[in-house]
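What follows is one structure encoded as structure tokens, with my remarks underneath.
For this depiction, one protein chain was excluded, whereas all remaining protein chains were kept in their positions.
So that you can tell them apart, the chains are marked A, B and C in the order they are listed, and the count of residues begins at 1 in each.
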Amino acid sequence: MGKGRLEAFSDGVIAIIITIMVLELKVPHHPDFNALLPLWPVFMSYVLSFIYVGIYWNNHHHLLHAVQEVSGGVLWANLHLLFWLSLIPFVTAWMGENHFETGPTAAYGFVLAMCAVAFWLLTLMLVSNHPKNATLAEATGENRKGKISIVLYLAGVALSFFAAWMGFLAYAVVAALWLIPDRRIEAKVVEEEEKAAQEEEKAAVKAGE
Amino acid sequence: MGKGRLEAFSDGVIAIIITIMVLELKVPHHPDFNALLPLWPVFMSYVLSFIYVGIYWNNHHHLLHAVQEVSGGVLWANLHLLFWLSLIPFVTAWMGENHFETGPTAAYGFVLAMCAVAFWLLTLMLVSNHPKNATLAEATGENRKGKISIVLYLAGVALSFFAAWMGFLAYAVVAALWLIPDRRIEAKVVEEEEKAAQEEEKAAVKAGE
Amino acid sequence: MGKGRLEAFSDGVIAIIITIMVLELKVPHHPDFNALLPLWPVFMSYVLSFIYVGIYWNNHHHLLHAVQEVSGGVLWANLHLLFWLSLIPFVTAWMGENHFETGPTAAYGFVLAMCAVAFWLLTLMLVSNHPKNATLAEATGENRKGKISIVLYLAGVALSFFAAWMGFLAYAVVAALWLIPDRRIEAKVVEEEEKAAQEEEKAAVKAGE
Partner (left out) sequence: MGKGRLEAFSDGVIAIIITIMVLELKVPHHPDFNALLPLWPVFMSYVLSFIYVGIYWNNHHHLLHAVQEVSGGVLWANLHLLFWLSLIPFVTAWMGENHFETGPTAAYGFVLAMCAVAFWLLTLMLVSNHPKNATLAEATGENRKGKISIVLYLAGVALSFFAAWMGFLAYAVVAALWLIPDRRIEAKVVEEEEKAAQEEEKAAVKAGE
């Protein structure tokens, strides 16, 4: 089964998730700039979540790029990822509205950790469905960055109980880690394509002899 | 007429349906974890509906995969399905907000039953437009699972009048039935493609002689 | 310039328009079926608008199907159409909430009339950009149905001032007119494709001689 609709549907859901978060920026009823001040924690959490959802879209893009076909299992692993992503607007709003207090900040980290786990499961499902896709297998490899992220999310959850800003900091660090785009798969794909092109060329040369 | 835009439009509508349901998870105004407790029935109904909409997207994906062209009748049968799907967020919110009482739970089952009927009509329309598409005809076949689902939905509606949780249970059973993805069409398509590939190969061999 | 993104963007906007209307079905706070009763005018106007937006998507689909390229003018004519379509949720909600009184019912008809005018402009723009596209020119032809619709909408607006239900009836009649899908372009396209196929065949036969 082609991956086209999986990508289109995921793009749709992620586009909506990233956009409805802005609805939490409630429009002030006064025209003074001061009226914007109470919004700043909401805005900060919006910025962080926008970056996170952007990272997931980016990585999803890279991951799916390495395969051509998807199975029923992959469809469900993908929906599972979208489910956890869909909770990001909720925890973002809760965290923003309560000025980064312990409960919401810990809940935010928990949802991020579940998103990371879901992304990992999707990766595993894709790899198990493409056992011969060396590109994908090597590229997703040990998933070190993914594992570190999960540890940092859980650390962030724990830190939130001491001081919520420490939890927030942990999440910001993970975001920074990922803002450096995942070139592993990208590099692999390029390499593979070049190899394929060379082989094709060789075959063409042979056929021409 | 190509099926591309039908799929793109349906993906868009389904992506929005699945995502706006999360807006019913109203953000609590307190930062305590206790503030999340009253949300759990809303969350439960969100999870069930997310799975249901996911199932419909999945099955829609499988169904449309078997055809290449769509007629005007199919466009309308598809819009009819989208109409009933669009009512899922409404009944989900009503059920969640009222803690699974009789009325909303019965209404939820009714909308699910209408979605199943609409999906069935879409299948029939596609089959009647592709009378020679053996893949589609055999694959959608007797639609036993679809018929059982409708019976179970109506049973759930009836059970809601005794105890709402029994209705909810009936709907969860149907969801479980479908979570096992519909491999019928998938299997048929693969088979057909292999057959076509073999015939092509034979033709190529013949042409080569 | 390809028409791919124009279609994708229009599909996105229309999908959102058709789906956000359901948010006007405010979730009742009581679990009795009686709580649904006050919603029925909102529901009725939702159904009518769902059908209308569906008709526009359908016709848009048919219209764009006849061309391959779009100019800058077409992009703006299309955005103009989307603008008027985007006001449908607003007038739908106003009409539903006020139980089909004069003001909202007349406003609803006005927006529908503007949508029809905008669709007509889009058609004219496409025809002027494809002067040699006989398929499109003949198919969109006199646009009799479109002109009748505009007259009926304006009649509906006028009738709303006598009795709002008469306005509503006029709009329902137009919807019924269009539910019979616009086979003109569809038929033309099929015909054209057959002709092209025959010519290709002839050319192939000639080349083979």
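We adopt the following convention: contacts are C-beta pairs under 8 Å (C-beta built on N, C-alpha and C of every residue); 3 or more make two chains touch, one makes a residue touch a chain.
Given the structure is predicted, the values throughout are model-derived calculations rather than measurements.
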Residue touching the undisplayed chain, where the options are A:14, A:75 or A:91: A:14
Residue touching the undisplayed chain, where the options are C:75, C:121, C:148 or C:173: C:75
Touch residues of chain A, complete complex, unshown partner: 7-8, 11-12, 14-16, 18-20, 22-23, 25, 27-33, 35-36, 47, 50, 54, 57-58, 61-62, 65, 179, 181, 183, 186, 189
Where the missing chain touches chain C, by residue: 1-2, 5, 8-9, 12-13, 15-17, 20, 24, 72, 75-76, 79, 82-83, 86-87, 89-90, 93-94, 97-98, 101-104, 107
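To be clear about the criterion, only the chains that are shown with their structure count from here on.
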Most centrally placed chain, judged by C-alpha centres: B
Interface residue identity across copies chain B, chain C - same or different by half: different
Centre distance in Å when chain A and chain C are each reduced to the mean of their C-alpha atoms: 37
Averaged-CA centre spacing for the pair chain C and chain B, given as whole angstrom: 26
Multi-chain contact sites of chain C, meaning residues that touch two or more partners: 12
